[in-house]
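This is the structure, below, for whatever I ask next.
What you see is the complex with one protein chain gone and the rest in place.
Think of it as A, B and C in the order they're written, each chain with its own count starting at 1.
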Amino acid sequence: MNKLVIPRDSKKEFLGRWNFCVGTGRLGLALQKEYIDTLAFVKKNIDFKYIRGHGLLCDDVGIYREDMVDGKVVPFYNFTYIDRIFDSYLELGIKPFVELGFMPKKLASGAQTVFYWEGNVTPPKDYEKWSDLIKAVVKHFISRYGEEEVLTWPFEIWNEPNLPGFWEHADEKEYFKLYKVTAEAVKSINENLKVGGPAICGGADHWIKDFLKFCDTENAPLDFVSRHAYTSTVGEKTPHFTYQEIMPQEHMFDELKSVRKMIDETKFKRLPFHITEYNTSYHPLNPVHDTAFNAAYICRILSEAGDYVNSFSYWTFSDVFEECDVPRAEFHGGFGLVALHNIPKPTFYAFSFFNELGKELLYKDEHIIVTKKEDKSIVFVAWNEWFGKASDEEKEYEIAIPFKDGKVFVERYTVNEEYANPWGTWREMGRPRFPSKEQIELLRKVAVPHITTNNSVAENGTVNIKFVLKKNEVSLFKLKVVEDESDTYIGLDDTKITSYK
Amino acid sequence: MNKLVIPRDSKKEFLGRWNFCVGTGRLGLALQKEYIDTLAFVKKNIDFKYIRGHGLLCDDVGIYREDMVDGKVVPFYNFTYIDRIFDSYLELGIKPFVELGFMPKKLASGAQTVFYWEGNVTPPKDYEKWSDLIKAVVKHFISRYGEEEVLTWPFEIWNEPNLPGFWEHADEKEYFKLYKVTAEAVKSINENLKVGGPAICGGADHWIKDFLKFCDTENAPLDFVSRHAYTSTVGEKTPHFTYQEIMPQEHMFDELKSVRKMIDETKFKRLPFHITEYNTSYHPLNPVHDTAFNAAYICRILSEAGDYVNSFSYWTFSDVFEECDVPRAEFHGGFGLVALHNIPKPTFYAFSFFNELGKELLYKDEHIIVTKKEDKSIVFVAWNEWFGKASDEEKEYEIAIPFKDGKVFVERYTVNEEYANPWGTWREMGRPRFPSKEQIELLRKVAVPHITTNNSVAENGTVNIKFVLKKNEVSLFKLKVVEDESDTYIGLDDTKITSYK
Amino acid sequence: MNKLVIPRDSKKEFLGRWNFCVGTGRLGLALQKEYIDTLAFVKKNIDFKYIRGHGLLCDDVGIYREDMVDGKVVPFYNFTYIDRIFDSYLELGIKPFVELGFMPKKLASGAQTVFYWEGNVTPPKDYEKWSDLIKAVVKHFISRYGEEEVLTWPFEIWNEPNLPGFWEHADEKEYFKLYKVTAEAVKSINENLKVGGPAICGGADHWIKDFLKFCDTENAPLDFVSRHAYTSTVGEKTPHFTYQEIMPQEHMFDELKSVRKMIDETKFKRLPFHITEYNTSYHPLNPVHDTAFNAAYICRILSEAGDYVNSFSYWTFSDVFEECDVPRAEFHGGFGLVALHNIPKPTFYAFSFFNELGKELLYKDEHIIVTKKEDKSIVFVAWNEWFGKASDEEKEYEIAIPFKDGKVFVERYTVNEEYANPWGTWREMGRPRFPSKEQIELLRKVAVPHITTNNSVAENGTVNIKFVLKKNEVSLFKLKVVEDESDTYIGLDDTKITSYK
Partner (left out) sequence: MNKLVIPRDSKKEFLGRWNFCVGTGRLGLALQKEYIDTLAFVKKNIDFKYIRGHGLLCDDVGIYREDMVDGKVVPFYNFTYIDRIFDSYLELGIKPFVELGFMPKKLASGAQTVFYWEGNVTPPKDYEKWSDLIKAVVKHFISRYGEEEVLTWPFEIWNEPNLPGFWEHADEKEYFKLYKVTAEAVKSINENLKVGGPAICGGADHWIKDFLKFCDTENAPLDFVSRHAYTSTVGEKTPHFTYQEIMPQEHMFDELKSVRKMIDETKFKRLPFHITEYNTSYHPLNPVHDTAFNAAYICRILSEAGDYVNSFSYWTFSDVFEECDVPRAEFHGGFGLVALHNIPKPTFYAFSFFNELGKELLYKDEHIIVTKKEDKSIVFVAWNEWFGKASDEEKEYEIAIPFKDGKVFVERYTVNEEYANPWGTWREMGRPRFPSKEQIELLRKVAVPHITTNNSVAENGTVNIKFVLKKNEVSLFKLKVVEDESDTYIGLDDTKITSYK
């Protein structure tokens, strides 16, 4: 039994760093209808401010082209698709967190690619043409969306250059060159535009050190530092799935603190630090992403990571995603908060529950966060990610919350193995890879939290709420004052109804 | 414990008489946005074929007008509003079951009115002008909607003339006169149009006898007989509510059988017999309409009444209704399947569950109906309306259903005191008369059935399904064959997921 | 030939007083689907900030009710309908300009009513109960919509009390009593709420004088003065139409100036002065409202009236209106900017053209208004209302406009007897009272401005635009700089296309 006493007030704010940004599959996918429908749904329920994905400069978005004119190669910048994509984002109220990469084929120095969709990851064969491209792109953004708008977009240079898969030979020196040229190209259009890097994945934080030193000594522009953070081990790969162990959240927090410290020990002390990708597993075919466990696990990160970094961006909002080929099944272990056919996964609800929290943070620990809203209602989220220890399977709580005396209306929204778990129902259906419309409709119907409502009573300024968290559960509670109007119903007597005596 | 063994096949069809027609508040309300939104929602989920309501000829719909031209009164027929109304119905795929009434003020012989909205219930002061009006109206319908369409609309003459509140002095002879004049006016436009009456309420079946005799001897056109059926006692009226005892469903069935027999003993033997209104309580301020009991109670009627009559029309689809004044609270005991602000009540789900049944009727009794669909799935609805006897509070079932051997996917949708009971949540909220948007949103969210899914196994051609019905519960079950595709996932092993070992 | 030379700059702003507010039929109509659809369309194209109509307190909206409890009459305030209505307005981004009236039957001292829909126009039989009603209503608004919002709503007391049709005996003293009691009731809830009157119609400005004096001597709260202004003579009434002479716009301007002066000679000098109703004809069955003449006529008012008053509110946005009965034909001379079935009339486009004007007013006279937008484009509206003088039938213009040298893109949108004149097409159709869907669709299709585009050239900082205004025409012109990209198309040569050589 966990007994908690929540303080009446706090001067602490629960910051919106957890929904500052979200990840997406390659930008070209944003032309798709399902992608846009899902993004609208996610925006409405979670209210992310920015979106970040790969492939801005890749050939499917098709910005960089060349023409042969009078025997001379002339660059042509084609904004047909990127305009549609960014128009869509902005119409939905979500801004691009711009990642500048990968390399257009015509500018590439080599043939190495990453992903099923073949993003070229080699350095430019001509840094001047690359710089021209960057300038043309940024200039076009300003011309289409206005300076005021584009000044709010961060520009991050490349993705995970510390991995040879994402940057040929993981060549640090070459990356720093790319970084400087690119950052300067951006700043040449408007010096108030924000640039940053090095967007490395975990396990290579010496890159951060080197990068900061490089920026310092080479006087390269730098407005923010970025890095990724996944909490999975290497794991086991099978033809259709990858399985990995998920490590406790502390692993991630330790990394964030360590990099923050690294930054703060340089002249870049006050610089924002963004986690531009994170998730449990870094693999798009790991079924953990589809589970209730993933939802319960992520809650502590949502609650706590903002204490260490300026933002952290869940990778990704949707299973409309092609890094490991076109998805081959309704549930396939994709990163998405939302599965194919717009079916929300449990983790979607972890986020949407956090989106209900108030601004005033009254209390938090490893399994609960309690807030107060401006209308005086109390909103809290509690979770129970289960790592397999039998004694943790259920958690009992009794919490004393300061509240106005009188009747209290209590709403509870629950996601766990039983509720809002479409993956579970889909398994019962026989794991249909390409579900029928009828099956899709049912999966959508079960993919909602269990809602219960009831009345409590606050006495002596306190209301006591008891509840049990089941395995891999996330529950959202809202406590509101009841303004009882029953007296205004003249002659009211429910017991005079047949069956209600 | 109820043990049932369901037969494999039957040559019986479950007829669509239960959703042939639904009732509505005065037709003028069909101009309202909320009315149309609710009707679209109801049509989509229950698929009623016809809609019937009062007030076609009343002054708010405004068809009958008079002009003074050169010192002479000239009738003017204004179809502005009725066109909008019937256009809306037909766009939603629902046809009018036309009720010809009440009396336009300018044609009325007296001042007596019914309802808050003041329908004049006196005979025409000039039967010729009345007849002209009827002809003009029918002619206009045919000109706007086409003969083929209008020939499918029944025309019912007046409403409950056996009550002095609805027909001055409940004057039977005068009604018969009205009936004949009106029926002949309709037939004068096209003799294949369908006319009927006398649309009486219960407790006055001698009117039926007299009416049939009248039609016979006076040679009045007659294509169907109609009557109403409510199963409530007189009850107790308070300023804001009316409470009544609800009688067992047999009361209604006995009445239907008795009238059917009455008809069959005349030359009108084969004539269709329509119940053009029914419900538990006949009062629009009786909270029973908002309850789970009402839903569970109505199921047996949906299941059985079609054995005795050609159609029976639930009064009404929506709480957008004004017979006893503008509704004064979100829940006020209105007739509607759907409450104000488009919040479905439990009875809505009783209907929508029946809408899921298959065409082949395998079995039915007082608490269950089991059907087979064309795709071989089994769909059944079971209910437990609770009249207060402690021993009936829960019903346990074990039913053996013929099914293809192998894994079975079982869906269950439940409505009871706990689920899809927005009235319950609203009481916990303090019965807010004019709920805020936030409260409305929550009421909509709780107003959905509880859904669970799981797997069963059919062996030896039978699957056994055990379940418990709680108090005032209606549950819908669907049993489908599982086509298991798990084998096609190479390397699949859920136990390799953290937390699922 | 009118030759104009437009100045390069001005420090003048064209104020948004012309679309501050718009009139509506009785508030109860706002429950209707067509009303809401039309209002959304109007809001999107004209962007009115406020809406004002009669009937807030009338029995169809149904706020004031009484219950008999223990033999005592107890007031009951029913906000079911008004909540829907104001919710709709605010969702569309339009605020109520609240008119407090007319009298609920249960509070009325007499039986006199106004309009087909029977608004009771007698004083309260009990001023205390009236005051309680006002307080309850205002309190409810604040509780539902928040203090901040409601503080932006003006509260106007009654409508045209100087007419015996709208206020029993047009009793000035009684009105002043009503005014004071009501204004004080409003202020008792929040003293920052804005109250005003006397909302008189034209031709009785001595009421204004008396009213200001009354407020001064009796210390009645007063935040704004209001009055109406129609420019039609008494005219001729036939059974289906009323015909009136429309007077030149100066008649209206003279009235506005005179009242403004009246106010400024009192201690209420700086008080806002609102024209809470205006139009050409004050009669809802005058075909002038449907004509192109009405559009061309109203332009000068839109351009100029804001020079004299703080706002002026066109009566009304839609033909969904019932003052003289349910409309009896598609076009019937209704006040609406938009006809039934959401068909915009010419006057709608006069307003929507003004909505395209820029903030900087470069020039205006009796037939043209020229503005500059923030993006440097020039937008002007010119009109030619035709009073029957043969020589005015067409107006030729040549105007010199300061503009950046180079190619200019010119858009012209025209409404006149030929274009955007659905009334004309409807007459050709044979004036169908209740048009078929096909006819409605065509009427909507013709109800759009004629659009032409072409190129001009600006030289020496000036572009010369020549054009002709036909009879009863309103034309909107937009001039934009052309950024010519033709050079970027390599190999472009339109003359190589068959038919374009």
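Keep this in mind: contacts are C-beta pairs under 8 Å (C-beta built on N, C-alpha and C of every residue); 3 or more make two chains touch, one makes a residue touch a chain.
Computed from a predicted structure; not experimentally measured.
Determine which one of C:T291, C:N355, C:T371 or C:T414 touches the chain that has been left out.
Among C:T291, C:N355, C:T371 or C:T414, only C:T291 touches the chain that is not shown.
For subunit C, enumerate the residues touching the unshown chain of the complex.
236, 238-241, 243-246, 286-288, 291, 293, 329, 385-388, 407, 409, 411, 418, 424-425, 427-433, 442, 445-446, 448, 450-455, 471-472, 482-486, 488-494, 496-501
Touching the missing chain, which residues of subunit B?
67, 69, 74, 490
Spell out, residue by residue, where the missing chain touches subunit A.
Subunit A touches the missing chain through residues 31-34, 36, 62, 65, 67-69, 76, 78-81, 83-84, 87-88, 140, 144, 239-240, 325-329, 340, 433-434, 436-437.
Please note the rule applied: only the chains that are shown with their structure count from here on.
Suppose you hop from subunit A to any chain it touches, then on again the same way; how many hops at least until you reach subunit C?
When the steps are counted carefully, the minimum from subunit A to subunit C is 1.
Taking mean CA positions as centres, which chain lies farthest from subunit B?
With centres defined by C-alpha atoms, farthest from subunit B sits A.
List the interface residue numbers of subunit A and of subunit B, divide the shared ones by all numbers used, and answer same when the ratio is over half, different when under half.
same
Counting only Cα atoms for the centres, state how far subunit A is from subunit B in Å.
Averaging C-alpha atoms per chain gives centres 47 Å apart.
Scan subunit C for residues touching two or more other chains and write them down.
Residues 67, 69 of subunit C each touch two or more of the other chains.
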